[in-house]
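Of the protein chains in this complex, all but one are displayed in their positions.
Chain IDs A, B, C and D follow the sequence of writing; residue 1 opens each chain.
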Amino acid sequence: MKEILISSLLGIVILTADILKLRKVVFAVVLLGLAALAGSCIMDWGHNEIPFAEKGKMLIFDNFALAFTFVISVVSFLWFFMTKESFSSNTTRTDLYALAAFSICGAVVMVSYSNLVMLFLGVEILSIPVYVLAASDKKSFVSNEAGFKYFFLGAVASAFLLFGIALIYGACGSFDLNIITEKITAVGSMPGLFIVGSMLILAGFAFKISVAPFHMWAPDVYQGSPTVITAFMATIVKAAAFGGMFRLFSTTLSPMLAQYALVFALMTGLTLIVANVIATRQTNSKRLLAYSSVSHAGFMLGAVMMASSMHYKYLIYYVFTYSIASLTAFTALNHVSVFQGGDESTDAFKGLVKRNPVMAGAVTVSLLSMAGIPPLSGFMAKYFVISNVLNGGHIWLVIIMILTSVVAMYYYLKLIIAMFTPLENAGRIAVSGAQKMMYVLMTILLVALFFGASALEVVKW
Amino acid sequence: MLTNYAFWFLSFLAVFSALGMIFSRNPVFSVLSLIVTFFSIAGHYFLLNAQFLAAVHIIVYAGAIMVLFLYVIMMLNLNTLEEEKKSLFAKISAVATAGILMLVMVGAMVKADEITVVQQASNIDVGLTKNLGMALYNDFLLPFELSSVLFLGAMVGSVYLSKKELA
Amino acid sequence: MLALLLIAIPVLMAGASFLLGPKLAKPLAFITGIAELLLTLVCIWIFQKGDTGHLLQFNKQWIGPLGMTFNFALDGISLVMCLLTALVSVLVIYSSYNRSFRNPHVFYGLLLLMAGSMIGAFTTSDGMMFYIFYEFALIPIYFICLIWGRGEQKSQVTLKFFLYTLFGSLFMLVSLLYVYRFAGSFELSKMYAAGQAMSTAEQGLVFAGFFIAFAVKIPVFPLHTWQPATYDMAPTAGTMMLGGIMLKMATYGIIRLILPMVPDGVSEYGHWAIALCAISVVYASMMAITQKRYKLLLAYSSVAHVGLLAAGILSNNAQGIQGGVMEMLSHGILTVGLFFVVDILESRMGHDNIDKMGGIREVNPLFAFLFFAIVMGSVALPATSGFVGEFLLLLGLNQYSPILTAVAGLTVVLGAVYMLRSFQSMMLGAANAATATFAALTKHEKTVLIIVVVLVIVLGVYPSPILELSNTSVENLLPGVH
Amino acid sequence: MEQLAILIPLFPLVGFLYITFFGKGFSKNFIGGLTSATILLSFITSVLVFTTQMSGAHPTIVKMFNWIHAGNFSVDIAFLVDPLSSIYLLFITGVGFLIHLYSIGYMHEDEGFSRFMSYLNLFVFFMLILVLGDSYVTMFVGWEGVGLCSFLLIGFWYKDMKNNDAAKKAFIINRIGDLGLILGMCMLFSYTNSLSFNDLFITGDEASGLPDSAATTIGILLFIGAMGKSAQIPLHTWLPDAMAGPTPVSALIHAATMVTAGIYMVARSSALFSASETASMVITIAGIATALLGATIALTQNDIKKVLAYSTVSQLGLMFVALGMGAYSTAVFHVITHAFFKALLFLGSGSVIHGMGGEQDIRRMGGLKKYMPITHITFLIGTIAIAGVFPFAGFFSKDQIIAAAFEHNKVVFVLSLIVSALTAFYMFRLYFLTFHNKFRGTHDQEHHLHESPKVMTIPLIILAVLSVVGGFIGLPHAVGTSMGMHWHWLDHYLHGTVEMTSSDIHLNAELMLMALATVIALGGIYFAWNKYKKKGELALEDKDVKESMHVLAANKYWFDELYESIIRKPVDSLSKFFGKTVEPKIIDGLVEGTGSLVQNAGEKLRLVQSGKIFAYATITVIGVIILLLMI
Partner (left out) sequence: MEQELLHGININHYLGLAAALFSIGALGVLFRRNAIIMFMCVELMLNAVNLTLVAFSKIWGQTDAQVFVFFIMVVAAAEVAVGLSILMMLYRNMHTTDTNVLNLLKN
């Protein structure tokens, strides 16, 4: 219960603080709130609390929800540090903070719902502020375009999701996941409407997590949005979407998943191929990272595909390591492009190792982690997925995963090479700042390497 | 029997006005067509014993949302005939895609028509305001409260996007 | 426990090197290398005393449900490989001692990191850990090449190198996972049992996966094209690490993973692999003959040598494997020697073009003498370490296929052709204007070359300590082999 | 006493190491003395070892340490002392010592003197390892070691690229042979699980149990090794080129010792070779062909050393004929006598060259006998010995070969008679052209002509004496009995070490053969005398070569050109083809092609990402349609 209260009140507190002219404390309030969110996740661990149980069982904070909420709050915590230097103007800053906080609230709902109504509301609470955030650089044409594309296509996808929910309701007569599950198990086979509904829900989720062929918006939106917002979308929004998806497909829709695993596998394969292959030709580093993000979505979809047999902790591990790595990359990109006068091309990274060695180091680690080079945490994450997919017997998919990660390595290396290439003209400025943040992120990545995997064992899931 | 005819009448009205919305060149006409569609959908709600919903539907959609649209169209002065640039291929592919979508959806749902769980005798009172209110404030209290967060978010967002930068 | 220490020393010191900065880098690295060498010798001493228990092993469950274990064990083969790593690392560090370059602390840190990771691969007894160490070793060397490499093309070359080897090793991952499905653990002993229980066709597939991975790293024709350019572009120390130790992970992998895990697959399909290795020997030798630049020549010569090495090991008998172990050590030392010679040549001449030199022997007889001794080791003259290895390899391979032995044996002739041809044209004849001023060897250069030559001869004349070290372990690992 | 064998190779090794590492400040005389002394010590030890063997001691293995051990393969660094090795020891150290001594004088003026002497020591060391090794592998150490020294010494004057090329050629052709030897060893091991002579031939007899086909394969492979080392067709081309080295080297390595290693090896493996008719046949054919080839080419050569080189090739061929006939001890016998007289001839020619100030062309010589009397006499003795005139050393050994051929194969017999006639002819041609008639060199050369110093002539004299009496160790039956001496002492001595074929040739037939051989030799001598002494003809200039046989011989049967065009050029152009086309275009082309394929695909695919909302929406809807269709 604490979680939903904290997350929903956080945005309101921010707005209140803004009204009370307490803008200086806003940042502290946000951090405090997120820390409280993370803390309450730990405190409630294992309680399986249902908030307002007597008023309909809409949410359940089981370990799954708490774990995802924890990851979301930690990543958000770090993300807010990233915003500190980017949201320059004080007036807009609180607005954006509030929007991000609302979105986080939606994320919490999305990972903890136990009713399709909440799923839909969660998706929208998560998305609507992000539409605004994507367009938040009002003067920038690309930001406008990104915002509009995201909003519009998101709305269409919501319609599909809704239609799916409606059909499932039609088949089962309830929005409550437990009741639906009971009905389905009672009948023994899936009603036709249920399957159609599941497919439409899948389409809606596929859009949110940006897997092919529903990924088209992602590169454009990621590229056009302000870098900070891109980082938000690539990490928190994605984590929440995957949480919601995994929750649905590991429980209620698992019969559908079992029957149509091939669909998931095809989508995974297509995503990996398309995203990685296109990424090789990108020169804009933000767009490149966007495609990289899409390809990671493919991997995580592979995890969702195995939802019935695979423990969610591996997905969480993946989401977490991927989020931290992306956050590192985007933070660096943000700094670099600021110092390069908005240049986001891969060439902007040239000579970064001289201009800001710590940043170069952190980005290198994060890119290698995303590429899945052992023993970095990204490798572990991918390994968990691959080994599960292999256990599921989809050998061809494993081979695609492996071949495309070589392709992925290619474009990550392009960035790395740029950083380690000396500059021809000495005119470029040093990139300063973000040192502490980089240290922190790098430390987390490395710690995830040594203890993260062990934590999967130690924690009682 | 009357309801039967009403169904078909409302359905055709909805479909035709929807098509009218799409194919009209004038945005204002589109808005008006859509309002007609909404009214016919509201009619369906009446037929389905969802009286309160029908009323809310007209108030919210026809009364608020569409007015907002109209307001924007007027403000942006879009009520002129505007030639949209699009290739023949784009038109054909759009029509074909949407057509196939409809066929597939109808096909999939017809194939899957049987609703296996037999429910109790239908409750005519379902659509009454009281029942809806009970549901909304008991079982759906939490989503009801959370939708305030949604509104707040949308509000802050709209304000943020619309306000002029101070500096 | 000591196995863990062997890995920890270089890794921790690498961290220390990053932190302490450029001033202390060289001595720190050197001391670490020496310490590592001493520790390895201590381990060998313990091993020979007959203690294979707790001192040399370390077992810990790690990621239980997914079957990873944190297991390390030192047996004879591992110890030889550790010795190789420590020895070559020390030589590499010492040989680059007088060369100045940017950010030495990062350079040596990466070097030590790489050494540590390779020690890890050599000592672990867990398939997944092997893979992790195997892959991780790529990262330091990648950056060594990228930052300190030479030439316009370096970023393309490093890219190709990295992608190619990564591509290869992912096949190993598939094979490992495939066996893991049956074994339920990555512990090698369990994987051996599971692998052996598989059908021959399955074993063949797993074998193919492993072999592709190792063939890229070794490299074996036709997967070798990354190698010459990389050797050429990398800084000398990097080339030494690449050729001296890194590719040995692959040949070691054949011994540790392929042979015990999929014996039926090897005996059924091994001839394909061995034939490729034999072709590799001849092809690379031919390529070496046409090279105009000494570094490239050495690169191809390395392909030829390791082709024979892989072929011998894959013949899956005691002579082949023991010869492989011996040849790994020998090739490591010789690689350091030869590439150091290139370094000396380049530092004085500014290039390594074979035809543009000549007559250096007249100007600098000592250098020529030491160089010649290394060349002789490289062409496997008896009483050099190269001979012991190569002879055993041929002996082993012959038991598998005399025809392929004859093909692979051409290295004896072709090796002499390209090594002598190049030696002659660089060192002998009359000195020209460019070589007339060839400076004398510095004390430090002398030391390195003399150490190499002494090692080559000592190991050639008295290789039994190494062979005895690996003998029992080979027998333990492959009970069917004799 | 056999344990002393360890010391025999140790002395020269110590000498080599000492000179190499500490020899900088010493005087040339000291260095020469020291190196010679080491060989002398070895010689003395060898004599001691030899006496024990002569008095009938059993073959002994002197083990030092285990060298290579892998699975069931085990090789020790150990020496096998038996009659065969001990007699080899004797003449290697003996002749070696004399040549060391000679070198002190011959090389005295050379700036690389100490290097030269140390190389010689190293060579002797390896040669001793070769004959002492108790297994094929240990022998192989010496085998390749002498090859190395040969390489170093041929290319001793490294500033001249020609020498280096010759050295390289020698090494590489030897390597081809070595490959055969290695493969032979590998095959042998896979059949017998051992490579030690003891297991194979002496206490065990693994070798005799080999199936016929295996014996043939192994035999031929081993023989390929011998071909390389002992310059048999088709691997003979390096030996004449090897004359680029200093003359003592030619004497020691390329006449007396190293080149006979092949004979040693085959004799050592006699049990194996006698098990295979085919292998023996191959040896015979290669041997007689080489003998003929060498002899005919020698007829046309004008370089004093080249004549001797081809003579060596020819004589080695005869030795292999003996081996092929199964007369292993005869071959060893000829090795020994040949070592004496060929060393003598080379040293003599060295003396001549020394006197002539480096001139090697016999057309520029003549009439040297009055300037260099000792050289002249000793050279004459050597010439007679090689021509095979009774009772010089060459007579007995060559006669035994001819007798063996007579017994086994009449064709070979006839051919070997021809060789023997040719030998007598070309050797005397050489002799007459060099020492008789008028001096044809420049005035300057004539002025400087002088007899060589004592340190050079003494070895000549000793070798001359040996060339005269050396044959008595293998007196034929007929002669031996009539003179009341040991007959076939060598055969008896080697009995049990190498395979023996009992000779049942009749005494009269033996005498007949001896007479025939002598007549033929004398005939050859007469023709040479007639042509070059009496008529004073000179060697033909290159442009005068007209007759077809002559053309062939003078051009060395175009072997070099043949190898150039069928081996070297194809290898080179194939390498170039690999380097220029296969590697970059095909193999790497595939790799790079895959990369660009992905990139091209990326380039095409990104066009799908058109940036148009309606397109994105269309694709999304199509995605939904596909999803629904998959139900």
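Operating definition for what follows: a contact is a pair of C-beta atoms (placed from the backbone, for glycine too) under 8 Å apart; a residue touches a chain by one contact, two chains touch by 3 or more.
Quick caveat: nothing in here was measured; it's all calculated off a predicted structure.
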Which displayed chains the hidden chain touches across the whole complex: A, B, D
Option from A:Phe27, A:Phe64, A:Phe175 or A:Phe249 whose C-beta touches the chain left out: A:Phe175
Contacts of chain B with the absent chain, listed as residue ranges: 1, 3-4, 7, 11, 14-15, 18-19, 21-22, 27, 30-31, 34, 37-38, 41, 44-45, 47-50, 52-53, 56-57, 60-61, 64-65, 68-69, 72-73, 75-76, 78, 82, 84-86, 91, 93-95, 97-99, 101-102, 105-106, 109-110, 113-116, 118-123, 126-127, 131-132, 134-136, 139-140, 143, 147, 150-151, 153-155, 157-158, 161-162
Chain A residues that touch the omitted chain in the full complex: 117, 120-121, 124, 128, 131-132, 135, 138-139, 141-142, 144-149, 151-152, 155-156, 158-159, 162-163, 165-167, 169-170, 173-175, 219-221, 223-224
Residue ranges of chain D at the interface with the undisplayed chain: 606-607, 609-614, 617-618, 621
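Just so it is clear, only the chains that are shown with their structure count from here on.
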Centre-of-Cα separation between chain D and chain C, whole angstrom: 37
Gap in Å, rounded to a whole number, between the CA centres of chain D and chain A: 78
Distance from the mean Cα position of chain C to that of chain A, given in whole angstrom: 42
Interface hub residues of chain D, defined as touching at least two other chains: 595, 622, 624, 628, 631
Junction residues of chain C, two or more chains touched: 163
Of all residues in chain C, those that touch chain D in their complex: 160, 163-164, 221-222, 224-226, 283, 286-287, 289-291, 317-319, 321-323, 359, 361-362, 376, 381-383, 387-388, 391-392, 394-399, 402, 405-406, 409-410, 412-413, 416-417, 420-421, 424, 428-430, 461-464, 467-468, 471, 474-475, 481-482
Footprint of chain A on chain B - complex, ascending: 105, 108-109, 111-117, 119, 138-143, 145-147, 149-150, 152-154, 156-161, 165-167
Chain A - residues contacting chain D, complex: 148-149, 152-153, 156-157, 160, 195-196, 199-200, 202-203, 206-207, 213-214, 216-217, 219-220, 260, 262-263, 274, 277-282, 407, 410
